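A single protein chain has been removed from this complex, and every other one stays in its place.
Take a look at subunit A:
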Amino acid sequence: MKAPLIKIKNLRKAYGNFTVLHGIDLEISQGEVVCVVGPSGSGKSTLIRCINHLEPFEDDGEIIVDGIPVRPGRDLADVRAEVGMVFQSFNLFPHMTVLRNVMLAPIRVRKMNEADAEKRARDLLERVGISVQADKYPGQLSGGQQQRVAIARALAMEPKVLLFDEPTSALDPEMVGEVLDVMKKLAGTGVTMVVVTHEMGFARQVADRVLFMDGGNIIEAGTPTEIFDAPKEERTRNFLHAVLDH
């Protein structure tokens, strides 16, 4: 069997006396699509924000991405170049055109030349259906369009892993679908994806594995069928009952 792409061992994090993550162990293989679900405050966002060290974590824990340990220092930029992230609030750069947003990191981090970076950016914008708006500024786009640009921006680095931190939670309901469609297409291309989401339909349809988190622990993990149709844990059942049955 192949070595896992992401290896998380005893990941712990606390804010003062409040523990957010209680020693998480998790391995994610190349090409796997993992959806993380659970109630607010369960630590799921914190978990994926630790993977690219946007959140620092306790020293005795360990995260290894593609053989590189995630810790402050010189290697961190290398890890981050391989780990793309899509945020709940898009976080596009408002003073740059959509095209420039997508070109920036390949030019600055990968040292790609302008022409190649532009070609790649235009291809990616085409893929996410934003090619017409390439020369607009983010503020001129709808939320759904902005989030699709953010996905293109992350893809421009050709990352080994894409992290999605509640990518549809800030969107108007009618725009959720267009973003999920892009993500579904992406999942079919063999990119490794870790998706924190409240979209149970998406998780059921796309995930190879679903993790249910609560109170800073992974309570249950399994295939979508195992988690959604036959949850073993009481807490999983309660959560699914609350979000699905109404």
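Keep in mind that, in the parts below, a residue touches a chain if its C-beta (ideal position, glycine included) is under 8 Å from a C-beta of that chain, and two chains touch if they have at least 3 such contacts; residues count from 1.
We take it that contacts and distances are computed from a predicted model.
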{"item": "Chain not present in the shown complex, as UniProt names it (candidates \"Cytochrome ubiquinol oxidase subunit I\", \"Aminotransferase\", \"Glutamate/aspartate import permease protein GltK\" or \"Proteasome subunit alpha\")", "value": "\"Glutamate/aspartate import permease protein GltK\""}
{"item": "Touching the absent chain when the full complex is considered, from A:I68, A:V109, A:A221 or A:L240", "value": "A:V109"}
{"item": "Per the touch definition above, residue among A:L47, A:M157, A:M193 or A:I218 touching the missing chain", "value": "A:M157"}
{"item": "For subunit A, residues in touch with the removed chain", "value": "52, 54, 77-78, 80-81, 83-85, 87, 89, 91-95, 104-105, 108-109, 153-154, 157"}
